[in-house]
Every structure is written in structure tokens, then in C-alpha cells.
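All protein chains but one are shown in place.
Chain lettering (A, B and C) follows the sequence in which the chains are written, and residue indices restart at 1 in each chain.
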Amino acid sequence: MAVRAAVAGASGYAGGELLRLLLTHPEVEIGALTGNSNAGQRLGALQPHLLPLADRVLEPTTPEALAGHDVVFLALPHGQSAAVAERLGPDVLVVDMGADFRLKDAADWERFYGSPHAGTWPYGLPELPGGRAALEGSKRIAVPGCYPTAVSLALFPAYAAGLAEAEAVIVAASGTSGAGKAPKPHLLGSEVMGSMSPYGVGGTHRHTPEMIQNLSAAAGGPVSVSFTPTLAPMPRGILATCTAKARDGVTADLLRAAYEKAFADEPFVHLLPEGRWPATASVHGSNAVQVQVAHDEAAGRIIAISAIDNLTKGTAGGAVQSMNIALGLPEELGLSTIGVAP
Amino acid sequence: MAVRAAVAGASGYAGGELLRLLLTHPEVEIGALTGNSNAGQRLGALQPHLLPLADRVLEPTTPEALAGHDVVFLALPHGQSAAVAERLGPDVLVVDMGADFRLKDAADWERFYGSPHAGTWPYGLPELPGGRAALEGSKRIAVPGCYPTAVSLALFPAYAAGLAEAEAVIVAASGTSGAGKAPKPHLLGSEVMGSMSPYGVGGTHRHTPEMIQNLSAAAGGPVSVSFTPTLAPMPRGILATCTAKARDGVTADLLRAAYEKAFADEPFVHLLPEGRWPATASVHGSNAVQVQVAHDEAAGRIIAISAIDNLTKGTAGGAVQSMNIALGLPEELGLSTIGVAP
Amino acid sequence: MAVRAAVAGASGYAGGELLRLLLTHPEVEIGALTGNSNAGQRLGALQPHLLPLADRVLEPTTPEALAGHDVVFLALPHGQSAAVAERLGPDVLVVDMGADFRLKDAADWERFYGSPHAGTWPYGLPELPGGRAALEGSKRIAVPGCYPTAVSLALFPAYAAGLAEAEAVIVAASGTSGAGKAPKPHLLGSEVMGSMSPYGVGGTHRHTPEMIQNLSAAAGGPVSVSFTPTLAPMPRGILATCTAKARDGVTADLLRAAYEKAFADEPFVHLLPEGRWPATASVHGSNAVQVQVAHDEAAGRIIAISAIDNLTKGTAGGAVQSMNIALGLPEELGLSTIGVAP
Partner (left out) sequence: MAVRAAVAGASGYAGGELLRLLLTHPEVEIGALTGNSNAGQRLGALQPHLLPLADRVLEPTTPEALAGHDVVFLALPHGQSAAVAERLGPDVLVVDMGADFRLKDAADWERFYGSPHAGTWPYGLPELPGGRAALEGSKRIAVPGCYPTAVSLALFPAYAAGLAEAEAVIVAASGTSGAGKAPKPHLLGSEVMGSMSPYGVGGTHRHTPEMIQNLSAAAGGPVSVSFTPTLAPMPRGILATCTAKARDGVTADLLRAAYEKAFADEPFVHLLPEGRWPATASVHGSNAVQVQVAHDEAAGRIIAISAIDNLTKGTAGGAVQSMNIALGLPEELGLSTIGVAP
């Protein structure tokens, strides 16, 4: 008996990627697809790569359209999920791919998003300590941000093992799809091809408190985060370079052991063999995470680097993975660790 | 009972793409993986995107390594397939992803490849008239070239319907993976990013006689082909712009009807709705072909345009599709019409 | 005594490239810079690469702002140039970088642009037969379209020498800056990177009648043109693959001789040595044109290929070159044949 899934916000990049995955998920039947400005259009014009759905027509995002599904995925602008979720009832699994329910601290939410806090839902990063338990049987899931996914997976083992000082310095490069499909001048191909540029510098990016929340939980105490995102000339992918001062006594062997332990049973996180480093191309279109870690003795720092596909593991794949857990399905169902390269 | 498949030439782009597809093929079990200069290395170092095969070790390409399989895929430099195939016996399905057995005319072969003609095998483009019948039950398959795949699918309906004059003019743009993984200065990222350039101009590209063979068969008489390939700054994809003079009496409606008829039952070829045009991104990583056709009344020409992924439908996907037919499996098994975009 | 130049439309790509060139032109002093929606903004925010002009403020495009200059460059949406030009008086050199005054045939204009024909100005492609004479001393210049520049330079020698039949088939790839700076979904970096796609197929692109006009003049009789433009994943550059049936008796030597003669004294057009082919990267940021020609004997066709920078020789560089001629300055002043590569 198939799980019937609706997608609110099916015309954007997150929605498109989710549909790409759901199309091959053996237990999911794709139900209503909704949009706002694009309601009434065929999906073939909006997501031309999703050939099997080419003739599906987008409905407006209304409670009626979303009713009657087992799972409803929300790929909406932030601030809109709470109102939609309320109307869906407590027995429907609601998976919010937006930011609304990620943060536990209302003050953090308000400072970074400038609107009242809607609440906190179980957080969809199963690889974190206690992450799976929080999702099992849940009817609400807050899908993590793309940067916090990459950064938390790269650094939490060092914090959980007590190897890193509580000040993380992170620089990440993201493909342009992370900035969405709404046309803005600085996102034009002419502007981004051949260029690297930072944005949200100085602690202002909205994913910062989410990283602090995750790393602090792993460390068992407050971790400060200096986070600088940069826009890279590629459509997909995040490469997160995450560093922290090594605590006294840390060695490369201790580090390696901590990371091996953290990811030993993880189906999607791949700690690379020594000497090899992550590349976003290797996880293009896959739910895999490549991680590697080094100890810079001279500088006294740990450097942990991860590569993910921002749309897959960083958004839609993470959403499906968490859905699988919440529904009691095998966690890997409908997800792949095979990248599309070159 | 799984089909056991070996891949000779598993370290290159064609081999890597084939493995990507075979990994999710429900009837295939991946057997021996062989290489030459890379024998002895782990696949994780050579194809880091194929996580489930990371620990597999490449063997040298020998008859012993390839023995005991139901299917052997050859992704070898041209001229080497015949010797390997001979040793495999007549009951093994041999799928040659190289050029050796594509051409029927030995003189053509010798003029373009400069070596003795090895023979002709059933041609793996099932969408051509009579294409499927030639493959059913066959134990030998010559996988078409990437450009001939894109070009033949774009133009054969016009020739089969008698709508086009016998002189085709074709300009195609290919991603760089079509040029292979052997490092050459002009294929460096620094050289190709931001640049378009032609090569093999003036009828010298080796895929030209293969196009002529296919289009002439469709037309029922000799078709001349002017073919200009260009290198585009992208890793994958072919966009083929194919034109021919329209015969007297041709109209847009007649053209549309011919194309609709040609592709009505094709699982992988998608004739786009009027007003939309192919884009290589839409078929990235998929076995789908996007086709559109127009009639330029003022110039008196038919313009048919196709987009494929050169590594998928243009090489490894085409190989799997033909294998499925030869083995009596459902043609679409293990293949997708869903692109990875953006 | 410097030539004082104003630029109407200084915030777009054409205006920005023009300013880049004028900044190093030894005889030009940059006067008023105007815009519409961006009036009041500093150029540093709009054209951050033009450091010496960072503090200049855009004025609204009014007759007052443009008054008092020796040259006024118009980089305006089509249909707006005539009204501005009228107010400038007959003694000011007006260089229109838009389409308004390129076509001689009013019916062509109306069919392709859907508005009344504004007139015809001397055409700014000095390399065409008689091209320089038309510009000397002129007070009005219509800068050619980017595609017609690339195509006309590639093919006119074959037509002028009577070597080509009167039906040209042209496929060109352009960088995205040719589509301008106004943000549209299909021009987002996420959409264009990794993708090739056609547009304006079937004789509908507005540059088609301009090509016909130029090639017919060279041939001394009507030439039909089948033109297919494609969008390439790069910011700049046009690669034009232009073919025509060879007339009886044409040989590679005759072709080569015709092209050598056509470009013997041209400072910007470089007929490549035999065996080498144009690449857009080689002319990035330069006013140079790379041309090569081949004779495909088997197909009976001439293949002439050119590479230009669409913003330099294809727009702003062509404008400066024509301005130099009109003002009696050395034609090469302020222009370079040195590309920025890799």
C-alpha cells in the first residue's frame, strides 16, 4: 500500500529535486503538486527534466489540494509552513523543507528571521547523536538547511569526541541552486560563471544559529561559529571547510578514530580513505556525503571537509531519508549513494 | 537469476557511466571490472562517485578475467574489441561501446579509422526503423556513437517520411566527457571553461559515415552529411542542430505528424510540445532524448534539434537499452527518463 | 583635444563593455552616463569591474544630460533610439548599439520587430566591401548585431568571390551576456551552467534579416539564410558555424585565396593558419575575429567558422571601431587584438 505524498511548492528547485527522488521511491505515490504563481501550468514547462510528470498540472496551494495524503512536503518561503501544517491534522506526516521549525531558541529565530517563532519540530538529520530516535514515528519533521547539513556532519564527530575547542571557523562554497529559482540580477549565468563571491559575511547568514545549535549539542556546551558562505560557479553542491582549534593531546589517529566511529554504520556518510578529499562532483545528484579530516599540527587545528549535493542530501534527499525513518521504512529507500559524474 | 556482467575499460568515462547504470539495474550483477594502465587500483580512486563499488579492484583486461559472464561490455580504444570478443565465445552477449563494428562499409571504416575493418554487428539504436528486430536475441551489439545517436534520432523521421532533401547540414555541441579522460592540454578546465570551439571540421570526424549510414537507410537512398562538431564548456550533453532542405509541399503540420508517428511508442524519445526546445540539462544523467522540429518557410528548411546525455543515451544508456532487448528483458529496465537538473 | 562621449544605457552589458573600452581610448573623455531604472546609483554598484568609474553617478536619460558631447552612444532597448537621436542635432556623432537603424528594408523591420521602421543609418561593419567608405565622416552609425557580425565576417568572402551557392545554413553559439542583464528565469546561472539549448529556431531570430542583407550585398543577389542560435554555458563569446553549398569548381585553394584576399589588410580579422580553428576564449575581451574556412568535398560544402567576443567586436568594440573611422581617428585606437585567456 503506497504512501501518498503531496508536494507544496513543486515548481522550485527543492520541489523539483524532491519529485525527482519520489519518482523512483518504491513506496511513494506522487499525489497533489501545488504552486502559487505557477498554478495552472504543466510541470513539463516548469521542470522539463521530470519527463514522467510532464503532463501533471500544478494546483494552487490550498488545504483542499493537500488533503487526503499520507505525507505532505512543504517547499515554501519561510514563514508560511505553520499555517499550512495546522490545516493538515496531526495524523499526516508533514515534512517542512523550509526553515520555520528548525531552531529551538525563539530569540535566535526572531533575530535572524525577523518574524515570530512558529515552534520546533524533530530535526531531520539522523546522523547526529540521537538523531534517528527523534524522528521515529514523528508526524512533523524540520528538514535541516543545506549548509548546516554539510557543516554539522563534518564537525560533530570532533565535538562529540571532545577533540575540538568551542570556536569553529567555517567557509563553505555553494552552487547557485541554493539561492533558488527566483530571478535576481546577481544570479544570472553571466554574473556567476567564472566568479566566486561571498555573501552573508560576519555572522549574518540565517544558517548560523542552526549550526551553533547542532555543534553545541554535540559538544555538550556552547560552540561559537564563524561562518562565511560563498557562491561558486556551479549549479549544485556544497563544499564545507570546517576548522576548529585542536584540544591538547589531539593526534591524527585520535581524530581518524573519532570519525570512523561516528560514521561506521551510516549508509550515506562516507569517510574517505586517507589521502583523498571530497569533491562536490562525486556526490552530484546523490544522497551521499563525503567527509575527510586532517590535523594541522603546525597550526594546531582540525580541518574537516565535507561535500554534499545541496539539493539532495542538503534538502530533498534529507527530507526523504527522514520520511523513511518516520514512517518505519528502510532508511535508504529511494535514495542513492551514486553520483552523476563527470 | 541475475545477469552477470563484466566491464572491460571500467576506469574511463564510458565505463564509469555504464557502472552507474548497472548498479541500479534490477537484473544485473556486476562481475569483473578490468582496465589496463589502472589495473590494480581501487575503483574508489578512479570513479569516486560510484560509492558502492569503492572497494572493487580493477583487474587487467584478459580473457580469464572476462570469462564466466553472461554479458561483457567493451569500453576499449578502437581496434581492440575484435580480439577480445573472439575469445569470449558465441554464447556470451558482447556489447561493444567502441566504434569497431558500427560501419557496414569496409572502405568507409578504413578511410576514417585507418585500420582493417573488423566486421559489422547489429546496431544498438532500437528507435531506428527495424532497429529493435535487429537486436532481439543477438549476441553481439555495436553501440552507436554519441553524435550519430543524437543526429539520427533528430533527422530520421524526416527522411523516413520523405520530407527532406538528401543533403543534411548538422552542427552539434558536445560536453567534454565525449573526448574522454586521457589528459590533453586542450581539454584542461582552464582551456574549455568559457570557450566554444569546433574540431573535426570539413567532413573529417569519424562519426560522419555512421550518420550517413543511418540517414541513408531511413531515406532509402544516399544522404550526404555536412557535420561540424563543437566542444562546449560543460561536462556532459549533446545538442544537435540538424537541418535539411524541405521537399516541395512540406508543411509544419506534415513535419509534426511525421515526428509524432516516429516517436509515438518510444519510451525514451520525447517530442517536445510545440514552442519548447531541447536543453541538454533536462536530460543530464537520463536516457531520455528531447526532440523538436521546425519548418523555416523563408529558408525552405527543416530544423530538427535533439538533446541527449552523451554518456547515457549516447553511450552507456544506449548500451543497456540494447542489452535489455537482446536478452529479452523489458527495454526500460535500469534506465531512467528523469534528468538531474538544475 | 579629447572627444567627449556620453553613454545612454550605461548600466547594461553593452554599456559596461563600451565604458571598459572608452576608459583606455587615448582620445576619448567619458562624459555623461545615463540610465533609467538605475539612475541615481553609483556605477561602482552596477559595474563593479570598472574601478576608475566607481564613483560616477548615473543620470536619467534626458536630452539635457546627453547635450554637449561630441559622440553619444545609445545602448537602449530597441525602438527608443530615434527619439533620443533627433534631439541631439545633426553635428553630434550618434552611435546606436541597438537594432533600430540596421535594416534597409522597412518591411523586414516591421515583420521582425513589430514596430514602425525608424530609418537606416550607415552600417558599422567596416570589413564588409565598401564598409569603411560608408562610415567616413558619418554622423550616424548603426552598430551591427552580434550574430550578424560573426556570421557576415565568416561568410562574405565566399559570397563576394562567387564561390558559394545562395543558401546559407548557420548555427551559432552565444554566451549568455548576449541575452542582457535583465533577470529572467532561463538565464539564471543554475539553468545555463551545464546546458546548451537553442532559441529563436526556424527563421524567427531578429538578426536573420540583417545577415541576409549583408550576405546578399556581398553576393550581389539574394541569399537565403537558415539561422539557429544556441545559448552556451559561458558569459561571453560567439562561435558561428556557417556553411553553404560550394559552387562547381570550388577548391580548398580557391577558398583559402578568397579569404586571404578579403582579410589581407584587416587589423582585426585573423584568418587562422591552416589546421587551426577559432575558439571564443582566444578573443575574450578583444576586438579580434578569428576565422577559418574548409571545403568538405564529400558533402560539397564550404564551412566557414568565426569566433568573436559578442560584447567587444560584436557590440562595443565594433562601435568604437566605427566611431574611430567616422571621426577620422586611426581605426585601431583604443582597441586590442589581445584576448584575455585562459
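In this section, contacts are C-beta pairs under 8 Å (C-beta built on N, C-alpha and C of every residue); 3 or more make two chains touch, one makes a residue touch a chain.
Predicted model only: the values in this text are computed from it and were never measured.
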Partners of the unshown chain among those that are drawn: A, B, C
Residue in contact with the excluded chain [from C:H49, C:R87, C:K184 or C:K261]: C:H49
Residue among B:P26, B:P183, B:G249 or B:G275 that touches the chain left out of view: B:P183
Touching the absent chain when the full complex is considered, from A:G89, A:P116, A:P198 or A:P273: A:P198
Footprint left on subunit B by the chain that the document does not show: 13, 175-177, 179, 181, 183-185, 187-194, 233-235
Residue numbers in subunit C that touch the chain omitted from display: 13, 16, 20, 23-24, 44-45, 47-52, 54, 177, 193-194, 235-236, 270, 273, 276, 279, 281-286, 288, 290, 336-342
Touch residues of subunit A, complete complex, unshown partner: 167, 169, 171, 173, 175, 188, 190-191, 193-199, 201-203, 208, 224-226, 228, 230, 232-237, 239, 241, 243, 245, 277-282, 284, 292, 294-301, 303, 305, 307, 342
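In this text, only the chains that are shown with their structure count from here on.
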Same or different residue numbers at the subunit A/subunit B copy interface, by half rule: same
Computed distance of Cα centres, subunit B from subunit A, in Å: 35
Chain centre separation in whole Å, for subunit C relative to subunit A (CA means): 45
Residues within subunit A bordering two or more other chains: 13, 177, 193-194, 235
